[in-house]
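For this view, one protein chain was removed and the others were kept in their places.
Right after this comes subunit A.
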Amino acid sequence: MKTLMSNTLRAAGMLAAVLATSAVMTGPGNAAGGEPIHIEREDWSFGGFFGHFDRPQLRRGFQVYKDVCAACHGLSRVYFRNLAEPGGPMFDEASVQALAKDWPNQITDGPNDEGNMFQRPAKLSDPIHGPYKNEQEARFVNNGAYPPDLSNIIKARTIENHDAWYAHVFKMGRDILTGYQEAGADYVHALLVGYTDPPSGFELSEGMHYNKAFPGHQIAMNPPIPPEGAVEYQENAGAKSSLEQNARDVTAFLAWASDPSLESRKRIGWQVMLYLLVTTVLLYIAKHRIWARVKKR
């Protein structure tokens, strides 16, 4: 009687487990939240375990930021001095000093001896300010839209995952094993090259632009880079200017801006890993020898 009961129970347990598994398998796929936007994964020099920035690319990227984006976007968490520091574009200090001095968006300082605030040119130790005094002015100038400060933009954006749950698990495993953290860069790149004509039937509001990558597809930002590229790269800059190239370069530059310690982080990471791996092997051997005394009589 007892065994019969327990057999029945065991069968019930197994059945429940199998049911649960198979049911969820066929369950929620793309149940929720708008149609998924597909964004390609790009190949970034700073991605993965051996990632480091491509110095000429950061310099080209800064040129794009300075000549195009800075007209509307600030970069206030980055200081001019950072542009000369290791791990970044590494411009020489004298040229950064000159750049700071001529930066159109000056620093409000003070109060002076007479008690007044005043404007002065930027120095190495000053932040890279955008053109607007505050959000109100920015919105006022941009028809109510707000061009966000770009210092953290790469870290502050990601790509939403719309996979079914089982694909989700695999993707997660793959991303962890390959160290994929570049969703923000992939998004900003896709945004910059994502301007197209709206599909027929799509209702675009006044002053808005259609963009494949932007959530909701209506963005207030004008296409910042024209198809032929927005800036003239120097002869020795290492690349030809084009929409694709400008977009990649400025994205790489912004990736550095939001994660200036990336290079030392990964370098130290490898040193730490090496130390941990070697010590783990030694500990494994030690454990084996200690336990050999117990196991082998």
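Just a few scattered comments:
To be clear about the criterion, contacts are C-beta pairs under 8 Å (C-beta built on N, C-alpha and C of every residue); 3 or more make two chains touch, one makes a residue touch a chain; residues count from 1.
We adopt the following convention: contacts and distances are computed from a predicted model.
With the options "Dimethyl sulfoxide reductase anchor subunit", "Putative metalloprotease with PDZ domain", "Methane monooxygenase component C" or "Cytochrome b" in hand, the undepicted chain maps to the protein name "Cytochrome b" (source: UniProt).
If you put the missing chain back, the residues of subunit A touching it would be 2-3, 5-6, 9-10, 13-14, 16-17, 20-21, 23-24, 27-28, 31-33, 49, 77, 82, 148, 151-152, 155-158, 165, 168, 175-176, 179-181, 183-184, 215, 258, 260-261, 265-266, 268-270, 272-273, 276-277, 279-280, 283-284, 286-287, 290-291, 293-295, 297.
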